[in-house]
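Rather than the whole complex, this shows some of its chains in their spots.
Naming follows writing order (A and B), and every chain is counted from residue 1.
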Amino acid sequence: MALAYTTTRILEILGDDCAAVGAYEGTIQGIASLSEAQAGDLSFLGNPKYRASVADSQASVLLVPQDYDAAPKSGQLFLKLENPSFALALICRDIELSLLPKPAAGIHPTAVIEPDAEVSSEASIGAFCYIGPGAKIGAATLSSHVSVGRSAQIKDGALIASRVSVGDYCVIGERNRLLPGCVIGSDGYGYEYFDGAHQRVPQIGNVVTAADVDVGANTTIDRARFGSTQIGAGTKIDNQVQIAHNVRVGQHCLIVAQVGISGSTTLGDGVIVGGQAGLAGHLKVGSGAMIAGGTAVVSDIEAQSKVRGYPAMPMMLFNRMAVLQRKLPDLFKRFDQLEKTVKSLPSES
Amino acid sequence: MALAYTTTRILEILGDDCAAVGAYEGTIQGIASLSEAQAGDLSFLGNPKYRASVADSQASVLLVPQDYDAAPKSGQLFLKLENPSFALALICRDIELSLLPKPAAGIHPTAVIEPDAEVSSEASIGAFCYIGPGAKIGAATLSSHVSVGRSAQIKDGALIASRVSVGDYCVIGERNRLLPGCVIGSDGYGYEYFDGAHQRVPQIGNVVTAADVDVGANTTIDRARFGSTQIGAGTKIDNQVQIAHNVRVGQHCLIVAQVGISGSTTLGDGVIVGGQAGLAGHLKVGSGAMIAGGTAVVSDIEAQSKVRGYPAMPMMLFNRMAVLQRKLPDLFKRFDQLEKTVKSLPSES
């Protein structure tokens, strides 16, 4: 993955918000952290705690905050900016577009489009895609091996990576990014025990994602029993997350990898769920709540609260308990000692 | 997902077990819970705790138990039944068949069938399916992008969703439902450390599922080292479950999402494993045992027992401990106080 990127192009992207100090004449061959950068690399000071590492960095071009006053070494260029992390993202976005150009509109000759499906002339449909009857594909990009079910919709600007399944009747919002292997609209897990066996409860709802939702690789979101499993606008879901039928996730939530959310649970807006946390069914999680990684949530969570543990408890209490638990062996010893002492004391009688 | 479903059709399905009270003239446009239903919707009283919500429900048609005596509102139809939840499932099943008609028998022109594979004339093989040499496909439905390995078998009535892999020599039972992205018969994870490296132990067994097994989206079931990894009849497995080589799961078990079961562990019949639970290898879980979500099972579990925790303990003990743990900070304080008190007491000497 060798780059050949020019400082001229960087200055074009960053525009007037950027003050250049020093000079570097070559091209940029890579991007790296301050400590790992070599000559020819671009680096940046995003987190103040690495401030001391700038002086030792071998990077040729450095994005630094406006209040960083030390001078660059010879042959080194400092670009002073209000927000170096954001500036780096702009540069990376430009590099990303050069590395991964948007495919041209059109339908790959191997793709199968059922006769009554509608595909926008601006859509790009990759090799071995299957578009089911009645499906509607907007100005979206579908990579290879994508399966789109009956009467499903994919809206403008969506990016559907390789090997994604979008189930029957599901609706994928504008500018969604669905990563490889994710499954939208698999059957909900619903059974009634009857006649000596678990009878399947039909799952006749769908999944609806609002605009700007990201869904990670191999994540699964089940269709509703009836109605819709819903993901709110701007919510970002990581890899291998499981979202069960009739869950409703609010706007701008972050759901980190390997989280599981059971049926009919609702999350407000701006909720953050750490990796591997599990939520039981039919719960309400208030807006702005923060659920630490690995937490098992078995009751409602209030808005703005922070919880952690198995089962979940206020984070402060968990942290205190984590300290005290390690003192348990000592407590048991002290207790035995105290019991002995008390026994040896003179009693009333 | 707009419906247009008639009350006439509902009465046909429910038959004589159903007593109609009141009347609704329109079509049914959706199904919703009592509190969310709007005019035109079908709703139901499945759980007695929602009994009070019936009076406020805007639903036009309601399935209620036989002992529900209040009268419907004007323009509202009550259908009184022994088991409203089961009646709803029958209706949903009928709707499901109308929304998702069974595809016609036949092989999609893009499918690849190796010359010595056998495919039933009643099978439906979707776009981009690959059927390996020697495989036998009964009267089953395969959606798109399904991969069936060498000499694998898929029996009558099975439904294989998009992007499923059925590995070499594996056997999928009658009426199984394999959801998108699941992998049956991946290599077991077995290595011997030898000559400074982990040497792979060949995995020459298979996976055999009995009748009426469901396997969730992106679930993985590994082939046996030798012999068979076995899933018993009527067992229902949720999404993203991991079942390792040589595991044997009994009949009519429920295994909820993101559970992991390590190699050679056996489950009896009717075992329920809650979401994200993990079972170590070479264990026995007795029939009817219930393992709560998130539990880490590291030793055998007796039949009919209920366990929870990390590591697993009897559920009653876990629940008691969860209460006591929150009192630890207080206990430490009380203990410090008691120690002081004891020190201040007159001693024997």
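The working rule: a residue touches a chain if its C-beta (ideal position, glycine included) is under 8 Å from a C-beta of that chain, and two chains touch if they have at least 3 such contacts.
Because the structure is a prediction, the values reported are computed rather than measured.
Peer 1: Given 2 shown copies, how many make up the whole thing?
Peer 2: The complex in this structure file totals 3 copies.
Operating definition for what follows: only the chains that are shown with their structure count from here on.
Peer 1: Report the inter-centroid distance (CA atoms only) between chain A and chain B in whole Å.
Peer 2: About 25 Å, centre to centre.
Peer 1: Taking the touch rule as given, give the residues of chain B at its contact with chain A in the complex, in rising order.
Peer 2: 1, 30-32, 36, 85-86, 89, 92-93, 95-96, 99-100, 108, 110, 126-128, 143-145, 161-163, 177, 179-181, 212, 214, 216-218, 234, 236, 238-240, 252, 254, 256-258, 275-276, 293-294, 309-310, 322, 325-326, 328-329, 331-332, 335, 338-339, 342, 345-348
Peer 1: Could you please specify the touching residues of chain A with respect to chain B in the complex?
Peer 2: The contact residues of chain A facing chain B are 110, 112, 128, 130, 145, 147, 149-151, 163, 165, 167-169, 181, 183, 186-187, 189, 191-192, 194, 196-206, 218, 220, 222, 225-228, 240, 242, 244, 258, 260, 262, 276, 278, 280, 296, 310-311, 313, 317, 320-321, 324-325, 327, 331, 334-335, 338, 341-342, 344-346.
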